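Can you read through this structure? Questions will come right after.
For this view, one protein chain was removed and the others were kept in their places.
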Amino acid sequence: MDALGGKDQVVFTVGGGATETPAMARPDPVAQLVQTLGLKAEDAAEPTALVTAGDLEAVAGKLKTAGFMLMDVVGVDYGAYVQPRPQRFSVLYNVYHPYDHRRLFLRVWLRDGESLPSLFPVWKSANYLEREVYDLMGVVFDNHPDLRKILTPDDLEGHPLRKDFPIEETPTLFRDGRFIDPPTFRAGMTGQSAGLTGWRGSLRKGGTREMEPPVMPEGGPK
Amino acid sequence: MPLKELFERDWQELESEGILFSSLEKLVAWGRSNSLWPATFGLACCAIEMMSATDGRNDLARFGSEVFRASPRQADVMIVAGRLSKKMAPIMRRVYDQMPDPKWVISMGACASSGGMFNNYAVVQNVDSVVPVDIFVPGCPPRPEALIFAVMQLQKKVRGEAFDQLGNQLPMVDAWTR
Partner (left out) sequence: MSLKDRPPVDKQSGTLPRSQMQPDHQESTRPERVGSLTAQQGSLMHTEVMSLNVGPQHPSTHGVLRLVVDMDGEYVIKVTPHMGYLHTGFEKTFEHRTYQQGVTYAPRTDYLHSFGHELAYVLGVEKLMQAEVPERATTVRVILHELGRIHSHLVFLGTALMDLGAITLFFYCFREKEAVQDLFEEVCGYRMNQGYFRVGGLSRDIPDGWADNVQKFVDSFDKHVDEYASMFATNPIFLDRAVGVGVIPADVAIDLGLTGPNLRASGVPLDHRKANPYCGYDSYDFDVPVSQAGDSQARFVLRLDELRESAKIVRQALKRLKPGPVKDPNRKISLPPRHELETSMEAVIHHFKLVTEGFHPPLGEVYVPVETARGEVGYYIISDGGSMPYRVKIRAPSFVNLQALEYACVGGQFADLITVLATIDPVLGDVDR
């Protein structure tokens, strides 16, 4: 527990200090935190740790004792993702330490219809955030004191952010009686579709040359 | 001038002496058009521009519409400022029904007029499907000047000086039957 650091005790100071290790060998505070919690880190751009639904409350309790706050709860439906994922749904808990500024995402995988323990007993801020995930994504949180719809109207059936919920775009009616259906004219592509040309753009490769500022061509704009 | 002369002398003669004639209907419409009190129905971004329309620089008060009433029962015109969600639509209808006749609606902004950029499950695509709209103001959000222009157009409509697309004069609101 000591390595977690308390509110008053900042264990991992970033930069400075007499016992400073070389920059390469300096332990990543969040990675160490994940190790201390006994979790498996996920290979992702943001520090993410995998948690099972059973461990969630215990892990959250430890983080809360260490002074972390719950910033956000993100529900994701991976039902239409290009790569296979362990389960269809995932709930991410965005926790943050307000004094030593460590951020960690806790990821829980769950099937459709599975429920998660509510973190309301741990963090009061989970109240609205979990209600929102329940409303928009349909993940049920057990023991939540007030699990009602929060954003969508009461008569809306379904959970809008699920991938099988249509966006329900209204076609545009023109004077001459034609309808334009927005998806027909949408050029943007999801990861599933290859598109007409298969052009994927590319990331930056090699060095970057300095771009010259735009120059007005001789004799003004043509 | 004795009152009797008003009925005996020619009206052109009287007008040259500074007495104006009008139908009572026109007089009421004139008074009404210059004191259109809006109900505050600020929903989203447009509400900020609606507030800006009343500030010192734009000064909607020049057109008699600065008195934003919190209670719909004291208002003449409802400015629907912002995107109307489907959850809010019944409430807006109720607010509209609570306004006393005669009443008008200005649909302010692209979202209220057509759904704007939010073509999805949550937003009403045209406020006109919930309440009858008199003036549509384009913009996202419209400038305060655009709202003031809309109020001026509405004043014309109230006074019976507005025309439809075919050039037919629109009737002024019948003050006595509504």
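Odds and ends about this structure:
Order of writing sets the chain letters: A and B. Residues in each chain are counted from 1.
Just so we're on the same page, a contact is a pair of C-beta atoms (placed from the backbone, for glycine too) under 8 Å apart; a residue touches a chain by one contact, two chains touch by 3 or more.
What you see is a predicted model; the values in this text were computed from it and never measured.
The residue from A:31, A:167 or A:180 that touches the chain not shown here is A:167.
Across A:50, A:69 or A:140, the single residue that touches the chain missing here is A:69.
Mapped onto chain A, the footprint of the missing chain covers residues 44-46, 48, 67, 69-72, 74-77, 80-83, 92, 94, 96, 98-99, 101, 103, 105, 123-125, 127-129, 132, 136, 145-146, 149-153, 160-161, 165, 167, 169, 183, 186-193, 195, 199-204, 208-217, 221-222.
Where chain B meets the omitted chain, the residues involved are 40-45, 47-49, 51-52, 55-57, 68, 70, 72, 82-83, 85, 87-88, 91-92, 95, 117-123, 140-141, 143.
Basically, only the chains that are shown with their structure count from here on.
Chain centres here are Cα means. That of chain A falls 46 Å from that of chain B. On the chain A side of its complex with chain B, the touching residues are 152-153, 156, 160, 165-170, 182.
Those residues of chain B that touch chain A in the shared complex are 85-87, 115, 119-122, 125.
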